[in-house]
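Removed: one protein chain of the complex. Kept in place: all other protein chains.
By letter and in written order, the chains are A and B; residue numbering begins at 1 in each of them.
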Amino acid sequence: MKSFNYYGPKTVKEAVALLAELNGEGKVICGGQSLLVLMKQNMFTPEHIVDIKGIPELDYLNYGKKEGLRIGALTTHTQLEDSPVVKKEYPVFAEMEDNLAVVQTRNYGTIGGNVCHGDPAADPPAVFIALDAKYKLMGKKGERVVDAEDFYKDLLEVDLRDDEILCEVQVPPMPAHSGVAHDKLMVQKGDMGIVGAAAFVRVNTSTGICEDARIALTNVASVPFRARNSEKMLIGKVINEELLEEAGKLASQEVTPPSDTHGSEEYRRDMARVFLKRVTAKALARAKQAK
Amino acid sequence: MNDRLKDLKFKVNGREVELKINPKMLLLDVLRDELKLTGTRTGCEVSACGACTVNLDGKAVRACSILAIQLNGRDVVTIEGVADGEKLHPVQEAMVNHGAIECGFCTSGMVMSARALLLRNPKPTRDDIKKAIQGNLCADSGYVKYVEAIEMAADVLQEKR
Partner (left out) sequence: METHENKYTILGKRVPRVDARLKVQGRAKYAADYEMPGMLWGKIKRAPYAHARILSIDTSKAEKLPGVRGVVVGEDFGGFKWGWQGHTRDETPLAVDKVRYLYEGVAAVAAIDKDIAEEACDLIDIEYEELPGVFDPFEAMEEGAPLVHENKPRNILVEYHWDFGNVDKAFDESYLVKEELFQTPRMAKGYIEPPSALAWWEHDTLHYLGSKGSPYMLWRIFGRAFNLPLSKVRVITPVIGCDFGGTKNDGHALDFAAILLAKKTGRPVKIVYTQWEELTTCLRRHPMWMRTKIGLTRDGIIKGIYTNVVADGGAYARMSPVSMYLTNGFVTLPYKFDNFRTDSWNIYTNNPMSAAMRGHGMYHTRYAIDCLLDMMARELGIDPVEIRLKNCLDDIKAGETYYTINELRVASCGVKECLTQSRDLFGWDDYHKNTKKVDGHMAKGAGVSCTGYLSGARLTGHNSCSALVRINEDGSVNVQTGATDVGMGSDTTMCMIAAEVLGIHMSDVEIKRVDTSYSYPDPGSYGSRVTIYAGEATARAAEDAKKQILEAAAKEMGLFPEELDIKDRKVIMKTDKSKFMPWLQAVRIACYASIGNIIVGRGVSRKGTQGFSPKAFETGVGDVGTNYGFAAQINEVEVDLETGVVKCTEKSSMADDCGFPLNPNTVETQNIGGSLHQGIAPGLYVEFEMDKGSTLNPNFVDYKMPRAYEAPFPKFAHVITHDPFGPYGVKEASEATSCTGGPAVVSAVYDATGVMIKNMPATPEKVWRALKEKKEGKR
């Protein structure tokens, strides 16, 4: 690993000031579980590292019935997985974390780091998009809140200005009669999904009609893929197997998946269909059960 | 290039350690090269094999994937700090007696993952155990004997309560 200049700010204000000073040359590190792998192989050689792991004001996990979930950037995966209130209100996170890498990574890696890395195969961004979450950013010019979906620009490229850091993820409270699910195609448990999906469904329990759906797919494009057209197919209808198949097929035509040693483009397209179906069906089942 | 060495003060196996390090040093480098604690091993460069697993504040983490400079004021336990003098931890005792250890290269990591598991979950199911050592690759012994040894150790620790 190449040497770098290291800065360890203790407050958000300090961190932002440093980044502004470094004029785009500063790379933020938190748990380092994504970044260090690249740096160890010299695939990424930043000159300046701004380490925000030591900023206590970013280390919290709060829930309120009105505001929903506020995940401080330094929250580790394990903290999110184990939190009793998160398990109760958003069981999808425990489901997601159970398949996310391995315990060593989860114990030290942070939600903030994962979210900002911009890997289209990562799970949390898709789940946040399905949950209609927002990211709160802080920069020299002050606070900025963006929709999770809009945050992802390209492969490993996110909407963070040179002087900004992500402070928290804001997840709205779950509406009544809604459910969320996450799953991905893994060869081994904990793998990055060959493809993956997160889905949010809200139903009208008397009519059975789907009133809202938000579906995000992973590793099928350079950013998490919001399957809007598939959602449109489902909203306003009673979701059944045929409809899911159609929605899945549509998504499989719209995505632009990579081809690599884990799967070809053709395979990934079909898997996008399979996982959109499976995960949406799971979310639907949970929505029907939910109060 | 600001190669200035930074202060690192943290606890390793109960002992206070004070060093000046190049901030690019990983915890693994500090343990092996500075402190000569070679029980924590280097197996891969991609944070996949788990041979470098240690316990940070009682949790299993990969020493190869942590910048040491982040650990000021923290508490690290390595394989060298698990046994109590000559008295082995029940996990270690079980692994020895059950024949789980072959070449031993992954063993340090396995012990640390198991120790962390039992610290937070003294009554693990077989699934919990598999989840705890999921990040530890073993090519020689495989996993059956390690899982069974950890089950045995959990029983021993339960009896002691």
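Operating definition for what follows: a contact is a pair of C-beta atoms (placed from the backbone, for glycine too) under 8 Å apart; a residue touches a chain by one contact, two chains touch by 3 or more.
Bear in mind that the values here come from a model prediction, so they are computed numbers and not experimental data.
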{"item": "Residue among B:Leu26, B:Val82, B:Leu118 or B:Met152 that touches the chain left out of view", "value": "B:Val82"}
{"item": "Listed residues B:Asp7, B:Asp140 or B:Asp155, member touching the removed chain", "value": "B:Asp140"}
{"item": "Residues from chain A at the interface with the omitted partner, ascending", "value": "41, 185-191, 194, 261-264, 267, 270-271, 274"}
{"item": "Residues of chain B in contact with the chain not shown", "value": "32, 37-46, 48-49, 51, 78-80, 82-83, 88, 92, 95-108, 111, 129-131, 133-147"}
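The rule is simple: only the chains that are shown with their structure count from here on.
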{"item": "Interchain centroid distance [CA atoms averaged], chain A/chain B, Å", "value": "29"}
{"item": "Of chain A, residues touching chain B in the complex", "value": "1-6, 8, 29, 32-33, 36-37, 40-41, 47, 49, 51, 53-54, 78, 98, 101-105, 107-108, 189-190"}
{"item": "In the complex with chain A, residue positions of chain B that touch it", "value": "1-3, 6, 22-24, 26, 45-47, 50, 53, 56, 59-62, 64-67, 69-70, 72, 113, 116, 131-132, 134-135"}
